[in-house]
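Here the complex is missing one protein chain, while the rest keep their positions.
And now, chain A:
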Amino acid sequence: MLKQRLIPVLLLQDEGLYKTIKFKDAKYLGDPINAVKLFNDKEVDEIIILDINATAGNHPLNIEYIERLTSEAFMPLAYGGGVKTVEQAKKLLRLGVEKIIVNSAIFTHTDNVREMVKVLGASTIVASIDVKKSFLGKYEVFYKNGTLKYKGTLKEALELVNDIGVGEVMVNAIDKDGTMNGYDLGLVKIIEPLINAPIIICGGLGQLEHLKQVTNSAISGFAGGSFFVYHGPLKAVLITYPAYNTLHEILK
């Protein structure tokens, strides 16, 4: 058994597949449905799809498009982006979404997220916390695609998600997004004792060696973006995922 999952994160914007650097400079890569099909053939552990424009652009969920994506996914698929209500979450689950990722709603619609956990089960709801280092080197929490700063501390944000009782917490290091130079190990160390649920870390994955650098036991998932869609120093777009035996060697 592999204790940890390796998870490609696909960023969706207006039905296109994009990749960002530090949550900015979204670059168009191709067709998300094709990407899901390719990841499916590669037997990925899980896939995360984030609509990076949903909350910021304030547009309704593109249910029809999400349905087309899920119909190609024969592995667990988590969706995030613009989900604020139990009704929306229910609709997504019916389409074949396995888990709902909430980010802005944790802070703007806290009671709704509590309701989602209660009605849909904790293991269905993943809290995504976006973290950025301030000029003074302090970790701060952002939401709405990194555009708004949460008033409290990182610890307070994590206490809130513990209290809501989500099934999993994904922590994104905004400064590491798209850099491919390794996870933020300092951040991982800080968050591990502060989170009750299993943890997914995201931001910085550039090579499989980076997984070995994280020795914390509470990390249940390694997520990444560029690592799975870029190849070589020139960053040619190529959907990649390591073979099971390779992963087995690294994560055993």
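Please note the rule applied: a residue touches a chain if its C-beta (ideal position, glycine included) is under 8 Å from a C-beta of that chain, and two chains touch if they have at least 3 such contacts; residues count from 1.
Here, contacts and distances are computed from a predicted model.
The chain that is not shown carries the UniProt protein name "Imidazole glycerol phosphate synthase subunit HisH", picked from "Anti-sigma factor antagonist", "3-isopropylmalate dehydratase large subunit", "Transport permease protein" or "Imidazole glycerol phosphate synthase subunit HisH".
Residue A:94 is the one among A:24, A:59 or A:94 that touches the chain not shown.
Only one residue from A:120, A:188 or A:201 touches the chain missing from this view: A:120. Considering A:40, A:85, A:108 or A:179, the position touching the chain not shown turns out to be A:40 (whole complex). Summarising the interface, chain A meets the missing chain with residues 1-5, 40, 43, 45-46, 67, 70-71, 73-76, 93-96, 98-99, 119-124, 167-168, 196-198, 217-218, 220-221.
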